[in-house]
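Only a single protein chain was left out; the remaining protein chains are all shown in position.
Labels run A, B and C following the written order; every chain starts at residue 1.
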């Protein structure tokens, strides 16, 4: 019995974090925020295997599971790394596996391209966050029409598109009738787009709504893991800053108010670790708990992240409010994760439905 | 322009508090909690005029308004005083005034009895807290049948009863078909009853649902004021205890954590003062805001009171958990006020309705 | 991530279930501490190794090697079967491990066997009115007079004092020493002359605790555990054990299920409470936290098992567990509305009035066993490595 990470997972985690710390430090994040691309980062990460974490070994990948992916997502969140990890490395291979297509061409080959970083796959799931206004996608024959206000990855060659009827489609970014425009958000560590489809030719991946539902659950776990990493980073930065910053002739870390703010953050974050691990584990091994645990992880991390983002910024005082130490990149990434694919209120409404309350 | 209490109100407040501190100290509360009656207390308070605060001068009362009554309610809450104030001194005269009956016999005479403390009038408003299960009262001709799970005052000679259709009735406790049994609650500073009516002869006070709605709003303000008083008492006790209690060779009041707990209580309580005053003022002077401000006062004090009750108990440490200092009487009275006639969730749902959201 | 206990342990679980099937009917159901039924059941449990499992045979135990999973399986199986897992109490949970660690051979043979059999009931004399969070400030004195200590002072929060045969007690024997170094750990009978026990009624209205007063109580000097002045160390060999169990996540999960059931049954204005989106949201939010705490507990178990460390997972569990439970109970009161106020002898009480009782009781647990403020100090210092408060000027 072991509730926790395996030695391999711990090693993977350490390896990736070393790379992120060395090669994609905050300066690289800033450059991305100011307009640079993330392809170079992504190539470096793919060389380490991140692109292939979920790709079957037959296609050259690592053939690992969602828990491994969650470990990586947490590390990426910890370093607020710009990377198309969620779409290209998680949801794309997951979709193919779930749809039974991963050994079938052209998908088998495309998995190979994705794991090398050559092919980027974005994500457009309008059902995920609650359809607002005219958001939604309908199929007519092999063509899609509709709008997705917030889709992930502005540089993808293709997108996974969820239709209103629960089917999952593949749409090339160069397809006629496909347009995307920047959807600028408060989070500048990842770039989103608004997608408009006008009788746009597309390829059906699965008509089974369970496949789309699975993708949503996996996305929830990944966003939760990302927030977990970002939250832990903010707490560590707050503790470190409080140890250095002196006011009234003593480090502010010696003030009980500051200590208790940090303790409260730790107390909220720590149980989330176990929750995220377990939710990730369930996606591959306990299907009957997969959707609910994913929802719990997404909802709880949404709230805990918001609390930590605010509190850690407060511990940093004025410095936390500036751009100088870049703490706001974490704040905003957590804010993005909270809303993306359903905020806590929405996810909890789903949780109640899922459990037949 | 003056937002606050008049000199008369301040004087009334001080006079009543002096009486409460001297004549109805915690020992008297304990005796009531252990089974004594509250009639003697009530007589003393009526001698001071509490029973007649809302009774028109023509009937021998003080002819004052809801803000004056709220000042008194706050004082009673501050001292967790057992007294039938809400029913006998507030809702009864208010009901008669609203129903246009206060100058009419036998009501005019009964107001005189109420203000002297001879006549006690209880309150049974099943609509107020959300009807649960089979709670509710129906009229057939001049007789009432039904159940009110939680009615105020176990020693009243008569009750104001709200029927499901919004009419307000007067029922004698000695009427045939009237039964009451103790409804023991966690709050032992006031005793409640469960009332069952079986074709019980009654007197109609008003068929106008606006009268019943007005009573509910006034009751909300009074319960809010009671909680405000109890909360302020708990804060003051916490501050005093923290100043005396030493741990680690210093008063715990010098620990930042304890100071901040007290500061947070004060920060929550203080704006409630203005809110309760204003809500009370509206009942007599700004009818278009009367219901909403009453709801805001009831809902906010419900939440603030709960926070203060918990936090002040924590500041008292183990001593707060014992019966020794009696702090729990305040804790429980606040808990009672939170639920009675609608808890914050329920009141806020009403607030949304009232504002046509 | 491997959530199975493995075949050897599953076999053990079957063994426990077999025992429960065969003997479960013998277990007491509400019979008290000293009842023959409870004592017989305790002997039965020890005989099969389901109580005093790791206590050496020499001291009347079963003599098994400590095995965290076996203990967990026993606890789970007994809870699932709703069968009493035998006697608990501070004698068994705190004194016995302490004696095993630092007691003399004579103390072990004298005290452990009757204690684990439930024949000798103990209470704990640690807290004092002036020594709560700052326990080491305790002032109950013990002065040597011939072969005895003479004990004077007062203890509080002594939960089984009115039932106990003996007390294990912290006293100050070296008044001149620094405060942590002047304390000793004594054992003496509650029947000793000079002891007065007064029930301490708490906010729930029940006397769950007592105050204990000592006036010239004579205790033979050999009834000290450890050396004179080392009582603080002796008490701390096992003090940490107590905190984790306050706000137990499995009990909270059981309680959550009761709350869910309540919301399915209760109606407001003719609608089930569970159908109200506001209450659904609050319930789901609680569920997330209950689940996270239960998983955190599995992580703690796993870490113990695999010799891995995650200090924060342990350090936060008392703080979060008690606050969560208090909030859950308060939410149930809101669900019940006015009905939730029912208490005492009121026949309208739902679930035996337990929501109100637990709402208050868990506020007591937020305070007891190290207040939330002390917990936060500990989390920040031991968990996050933040500095202690600077020393004050004299």
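Definition applied: contacts are C-beta pairs under 8 Å (C-beta built on N, C-alpha and C of every residue); 3 or more make two chains touch, one makes a residue touch a chain.
These numbers were taken from a predicted model, which means no experiment stands behind them.
Partner chains of the missing chain, restricted to those shown and counted over the full complex, are A, B, C. The residue touching the chain not shown here, chosen from B:23, B:157 or B:256, is B:256. Among C:210, C:276 or C:317, only C:276 touches the chain that is left out of the view.
Those residues of subunit B that touch the chain absent from the view are 1-6, 67, 235, 239, 242-243, 250-251, 253-254, 256, 259-260, 262-264, 266-268, 270-275, 277-278, 281, 285, 293, 296, 299-300, 303, 344-345, 348-349, 351-352, 357. The chain not shown here touches subunit C at positions 276-278, 281, 390-394. Seen across the whole complex, the unshown chain contacts subunit A at 129-133, 149-150, 182-187, 192, 194, 246-250, 255, 257-258, 306, 310, 313-314, 317-318, 320-324, 327-328, 331-332, 335-336, 339-346, 349.
In this section, only the chains that are shown with their structure count from here on.
Comparing the centres of all chains, each the average of its CA atoms, the largest separation from subunit A belongs to B. Centres computed as Cα averages put subunit A at a distance of 52 Å from subunit B. With centres set at the average Cα position, the gap from subunit A to subunit C is 41 Å. Contacts with at least two other chains are made by residues 255, 257 of subunit B. Shared interface positions of subunit C, i.e. residues touching 2 or more other chains, are given as 373, 376.
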